[in-house]
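Every protein chain except one is present and positioned as in the full complex.
Up next, chain A:
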Amino acid sequence: MSTRAIPKPAQVLRARRAAATGLLLLAVAFAAFCLHLAIGGTPIAIGDVLATLFGAAPDARTELAILEFRLPRSVAAVLAGAGFGVAGALTQNVARNPLASPDILGVTNGAALGAVCVLAISAHTAGRSELLVLYGLPVAATVGGLLVSALVFALVWRSSLESNRLVLVGLGFSGLCAALTSWMLTLGEIYNAQQALTWLAGTINAISWADLAIAPAVIVLGLVAAALLRNQREVLALDSDTSRALGMHLGRDRVLMLGIASLLAIAATVIAGPLAFVALASGHAARLVARGTIPPVPHAALIGAIFVLLADLLAARAFPVILPAGVATAVIGAPYLIFLVIRQSKIRQRG
């Protein structure tokens, strides 16, 4: 308590830096959001976009285009990006390894596997299939994602979460889930196989307000919970002996944190499909920007949102055909992973 009363200069500086970068990121995210709304089949002037957002649409057509068609897409991009970003930040925090993130650890692939199972079953249940997809898909995705994350962490729990064995086992589960997903696709004889394939690549095209029902609530709750658990995250960033000496329930806090991270990643997957590398890149970039011991939740969320908005803009508008956003996040995120690996091994060499 008393240390809080007399803040150390370093802490003040760091807090100021975090606040300043946070505001900057917020501005960039808002700009990207407006840009995402403005650029489309027919471009709309930024001024008109802003006016429509604040309830003063220039005409009914613009209002319809923005509020009914483009806004759900942009909101979905923001929500999915924020969910993935914070999930990545939390996982890296707990595993104390910048390479540990839900997409590398197979959580998103597990969620995708669950979702494809539902899509495969729905092809055989004529009539009720829409209802099944609406409610069954989120449930199955949650079961799949949680199952994979539980398995991955249970298999490496004893050795040490910090070891790279976590990343290796996770990569193995990613491969396994991807193979099982392909099996489901052939087994189910899905009539809309094309739809399933596009969803698997990760896309926010053709999203309407009706699709944004349960998952956004989960994401918002997860973000709030992650922000409230700040103290626990700070302590988890210390090594395990120190945090145990400080009287933390290490196991309980880790499970709690990983549970929140998994749910965030799963909800984001339900909205946008398994977007590659968003969690990995944003969690790490947030820490780079804020320069703290842990990546702050708002930073991670904003960077994730910016990443997905810009990636979707690139994939959907830069080519003659609308590509899924996951293609762009993979192509941008993969070099970032390489950069991270190089950086980490240089740090390791220095000792």
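Just so it is clear, contacts are C-beta pairs under 8 Å (C-beta built on N, C-alpha and C of every residue); 3 or more make two chains touch, one makes a residue touch a chain; residues count from 1.
The definition used in the following text is that contacts and distances are computed from a predicted model.
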Record-based protein name (UniProt) of the chain missing from this complex, from "Putative membrane protein", "Iron ABC transporter permease", "Oxidoreductase" or "Nitrite reductase small subunit NirD"
"Iron ABC transporter permease"
Of the listed residues A:19, A:168 or A:246, which contacts the missing chain in the full complex?
A:168
Candidate in contact with the missing chain, chosen from A:13, A:179, A:217 or A:245:
A:179
Chain not shown: contacting residue from A:51, A:67, A:134 or A:334:
A:334
Which positions on chain A touch the chain that was left off?
99, 104, 155-156, 159, 164-165, 167-169, 171-173, 175-176, 178-180, 182-183, 186-187, 189, 201, 276-277, 315, 319-321, 323-324, 326-328, 330-331, 333-335, 337-338, 341-342, 345-346, 348-349
